[in-house]
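With one protein chain held back, the other chains of the complex are shown just where they sit.
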Amino acid sequence: MPVDTKRLRGPEESQSPWLFVEQEQQSPPDEREDGRRKGQVDVRPIFARCGLVSQAKGSAYIESGKTKVICSVYGPRETERKDETDMKFGRLVCTFRFAPFSCAKRCGWIQSTQEKDLSMALLGSLHPGLCLHRYPRSQIDVSVLVLENDGSALAHAVTCASLALADAGIEMYDLVLGCSLRQEGSDYLLDPTFAEETQEPATESTENRGGMMVALLPSLNQVSGLLCSGDLEQQPLVEAVAACIEGCQRIYSVAQRCLLTAVKKKNPPPDG
Amino acid sequence: MVCLPLDAGAHKFRHMADRRLREFGCEQNLLSRPDGSASFVQGDTTVVVGIYGPAEVKVSKESYDRATLEVILKPKVGLPGVAERSREQFIRETCEAALLTALHPRTSIVLILQVIHDDGSLLSCCLNSACMAAMDAGLNMRCLFCGVTCAIDLDGNIILDPTAKQEKESRAVLTFAIDSVERQVMMSSTKGAFTTAEFHQSIAICQKAAESIFQFYRDSVGRRYSKS
Amino acid sequence: YLHVALLFWQQVILCHCTLDDLRVDGRSCEDYRYVEVETDVVSNTSGSARVKLGHTDILVGIKAEIGRPKLDRPNKGCLEFFVDCSANATPEFEGRGGEELGTEIANALYRVYDNERSVDLKSLCITPMEHCWILYTDVLLLQCDGNLFDAISLAIKAALLTPSKIPKVQMMEDEEGTTEIELSDDPFDCVRLNTENVPCIVTLCKIGQRHVVDATLQEKACSVASLLVSVTSKGTITCVRKIGGGSLDPESIYEMIETGKRVGKALHAPLQDILNKEESLGKSREKVGFIG
Amino acid sequence: MLRRPQRASKLHQRVMNTNSLTQAPWHQTTVEPLEYHRKFLKENCRPDGRELGEFRTTTLNIGSITTADGSALVKLGNTTIICGIKGELAAPPADAPDKGYIVPNVDLPPLCSSRFRPGPPGEQAQAASQFIADVIENSEMLQREDLCIEKGKLSWVLYCDIICLDYDGNILDACIIALLASMKNVQLPEVHVNEQTGLAEVNMKKKRHLNIVKHPVAASFAVFDNSILIVDPTSDEENLSTGFITVVIDEEEKLCTVHKPGGTPLSNEKLQDCINRAITRNKEVCKLLNKVMKSMKAK
């Protein structure tokens, strides 16, 4: 492992105090801690606002429960390295990062495999929503930073990024909204918290457990991103996708309203 | 090019009290590859500098109205870290203010500093050697500059040009770069806490000490060009 | 990912044919191309396999090495993936193009295989927090003719199924209290991994109104998006992922999951047959691969 | 918030109307930025309506990141800095067995401005990290001995991760406020070393604050046209200035850092002006900090 000479380093090795705390084995409660119901399309209230980063072409900030995500969009700017497709279509570049203090255990500065994978998933989810043919020879950069991860980080990152893109005035076919779900046996938990995402099962059986993220183009009713892992039978899986789609539709109005406010704040109504 | 031993031909001073600089000396043009070079010795602290340029510049670093200045500081042992990067910034921005970079647009000037030994007052030694190397390279400059370090000990006494041991035992260490035209503060880097009065006192002492370094610059240039 | 230039009329024909459950090469929508599987092709690995699917040609080698368990799962071993998109496979892999595809595939493979459900990671642990087996899985793309994921997953499953040469180890404690790892001397005294739940990947490509499995490069060029579904032999779905730049309507997703599950489940039995046959032949089998 | 833009726009009219060049579309900030700023400075004011010695509005928000042991978000005009501190356990340094570690790092991600590229931190971020580390050490804002749990065995490591979310100049001042506020917000759990097992025992229910003894505050200045000093420069002003100076001073008026990385030489009088402004700035910021801390306790 090469040493990182570009940052101040602490001791060679340090451990999170959580490693020394006796974890009490608790069976997951019947009710969700925040009072939401299992098996219901019950998303946390969302606070969304555009245009907070003055330097960016467009930006958005989303807070849902304790999860906090910020996103900036830069460009269209000149593509750094070009190939034939860049001559006709713009290039979308997505970076997804967790702030070092955003998770229960501190994460490092160097982009992890997980962050790379999530960047890829973010790219795949946003790509279908953009009119990239309007931006030949150019590149649009989307960077997402999770300030606090209390579950469903990728889903909120997708929503946040699409708001930032719309705020930047990038032409889009539709907004892109994200929603996560956690399947626990016969029940599902929509928009799970970090504790719900990571809790150990009550029983050894791993049947029908898993996590899922769906990205939706709400007015075209098209799924632009789907990422799911776990152990799922076909029926619960299909139901979970449907629940996520409904979850996305639930946050559409918040996203719309956020953009309307941003447009009115940024620009006066045109004359004539 | 003959490589002279470090003190040959170099001027030496000997001072007794704390309010004096340690012996210092310099040799210019000691490296054959760079366009300009100098080594500066302050007590046991020694730094060698090589300058390349004005030379071709990478497109990404090109600026249309002036030369791009790059400073690389190599520690005595190990890889350069964040502390070196911070010192590089100090040296680069001081040089940028002194060099007339606008005369060489779309070029690059690279300064490479190698620490040979650190026995205190390293940053000032780096600045002095950089200035001597820039003179050796024949780069156009708006003014000369010199670096002077002083330390404030626990009793509030100000020690000029401290050794590493003195630095460690003192409450604060201040390094200034002084310009040769107005004798004003070009650069300031401080460690430890001190009062405003101590700050001004330190500047005054360093400004005074700068006179002897500038005189030394003048002498060495005079000697060099009277020879040929 | 690979860009194949098709003329517009070719695309139209391809889409229309697909609508009638007839593909350009004569297959129906749920048919795979001819698959060739060969195991134990690289001698110095713990397990290896080569899979040919149409013209797609994949080589997978798995090496077991002792390492430190990851901090977040101290009592489990792990899998590491490295995908080499050699420029021999297609000129498009030259430079950074291949690198990007490599990471993309590797990331997907982590999601599919590096978990408790697919591979019995606990059996790979030697001592918690200190030592475990790490299965370094190298994937080499020799030739690309579409449907990389499915071919790679077949190869990985085959490589894991072959008598994995993971030696049994014991922890020895000497007088000073330091532990040492002792490998079993008997080369046949090996741990055999439970591969019952190792899934296979089925990639479904949406073309026009229908979706097809095992798409060729031409077919892929006509498709806007595909769905990657990984299925165990029992028919449990362990991973679903949308890939490609386009979107899918919910109804097709449901249909594609259904097809994926059916095709994926059916894929396991013939693979197991081939592998059993290979194993029963033992050393006497005739090797066809150029490396073997 | 309304007052300021109005003031600024009136100013624009006054300053810019004197020159017919504004009619040409190319004569705007991007083409002749230096001339543009000079016109304002001639009138002793700046394009955003501030006077030369005026800081931008400072907003402080403490403790909003619950995954961090201490956190703060600071806005200085548009410039936004977030700092999160997380404590971890490690063996104390060999040369100081009774001390803990403080590891500050400043990140300037591409998110905050188009001037930064993805990848490892550049020179500016590294120099900022070193600056923060120096201020922590010089000011002795907290005793590193306080971070030791058991001498020679176990101590705390405070990872202070500072991220810029919006880069509009003068990040150093904002970073110091963010660091100070989040340090004051840190609550660490009680830790004992079990004598028998030698392992740490953590009690998450019992937490304590750090003892912050000094309150260093920074004031940064940019030198314009080799002569004019302006406080709290924006990103545009930074790009055009010929030198910077940052003065860090604590509430007892002791200087913790006088950071002037080269640039235009300054006279002693100018340096004293900077120090005087830094003293009043310290009072302003401490007042704000106390106000926020107090209202947090009230809740």
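Residue numbering begins at 1 within each chain, and the chains themselves are lettered A, B, C and D in the order written.
Going forward, a residue touches a chain if its C-beta (ideal position, glycine included) is under 8 Å from a C-beta of that chain, and two chains touch if they have at least 3 such contacts.
Here is the rule we go by: contacts and distances are computed from a predicted model.
**Student:** Out of "Trafficking protein particle complex subunit 2-like protein", "Exosome complex component CSL4", "Mediator of RNA polymerase II transcription subunit 20" or "tRNA (adenine(58)-N(1))-methyltransferase non-catalytic subunit TRM6", which one is the UniProt protein name for the chain not included here?
**Tutor:** Of "Trafficking protein particle complex subunit 2-like protein", "Exosome complex component CSL4", "Mediator of RNA polymerase II transcription subunit 20" or "tRNA (adenine(58)-N(1))-methyltransferase non-catalytic subunit TRM6", the absent chain's UniProt record names it "Exosome complex component CSL4".
**Student:** Based on the whole complex, identify which of D:K42, D:K153 or D:K291 touches the chain you can't see.
**Tutor:** Per the contact definition at the top, the residue touching the missing chain is D:K291.
**Student:** If the hidden chain were put back, which of A:V144, A:A168, A:M213 or A:A243 would touch it?
**Tutor:** The missing chain is touched by A:A168.
**Student:** Which of A:A155, A:A215 or A:V254 touches the chain that is not shown?
**Tutor:** Once the missing chain is taken into account, the touching residue is A:V254.
**Student:** Going by the touch rule given at the top, which residues of chain A touch the chain that is not shown?
**Tutor:** Residues touching the hidden chain, for chain A, are 43, 45-49, 52, 57, 61, 63, 66, 68, 70, 74-78, 82-84, 86-87, 129, 131, 134-138, 166-175, 217-220, 250-251, 253-260, 262-264, 266-270.
**Student:** On chain B, where is the contact patch with the chain that was removed from view?
**Tutor:** Its contact residues with the unshown chain are 62, 64-65, 105-106.
Simple rule for what comes next: only the chains that are shown with their structure count from here on.
**Student:** Suppose chain A were gone and every other chain stayed put; which groups of chains would still be connected through touching?
**Tutor:** If we ignore chain A, what remains breaks up, so that the groups are B, D | C.
**Student:** Quick one: how many steps at least from chain B to chain D, stepping chain to touching chain?
**Tutor:** Between chain B and chain D, the shortest chain-hopping route counts 1.
**Student:** For chain B versus chain C, what separation do you get between their C-alpha means, in angstrom?
**Tutor:** 60
**Student:** Please work out the Cα centroid separation of chain A and chain D, and write it as a whole number of Å.
**Tutor:** 29
**Student:** Do you know which chain D residues sit against two or more other chains?
**Tutor:** Within chain D, residues 126, 129-130, 133 contact more than one other chain.
**Student:** Any chance you could list the residues of chain A touching two or more other chains?
**Tutor:** 6-8
**Student:** Which word fits how the chains touch one another: line, ring, star, complete or other?
**Tutor:** Per interface graph, the chains form some other shape.
**Student:** Please give the residue numbers of chain A that touch chain C in the complex, ascending.
**Tutor:** 81, 85, 105, 113, 116-117, 120-121, 124-125, 127-129, 206-207, 210, 212, 217, 220-234, 237-238, 241-242, 245
**Student:** Touching chain D in the complex: which residues of chain A?
**Tutor:** Where chain A meets chain D, its residues are 4, 6-11, 13-18, 20-21, 52-56, 66, 68, 70-72, 74, 77, 95, 97, 99-104, 106, 109, 141, 143-145, 147-150.
**Student:** Would you tell me which residues of chain A are touching chain B in their complex?
**Tutor:** Touching chain B from chain A are residues 3, 5-8.
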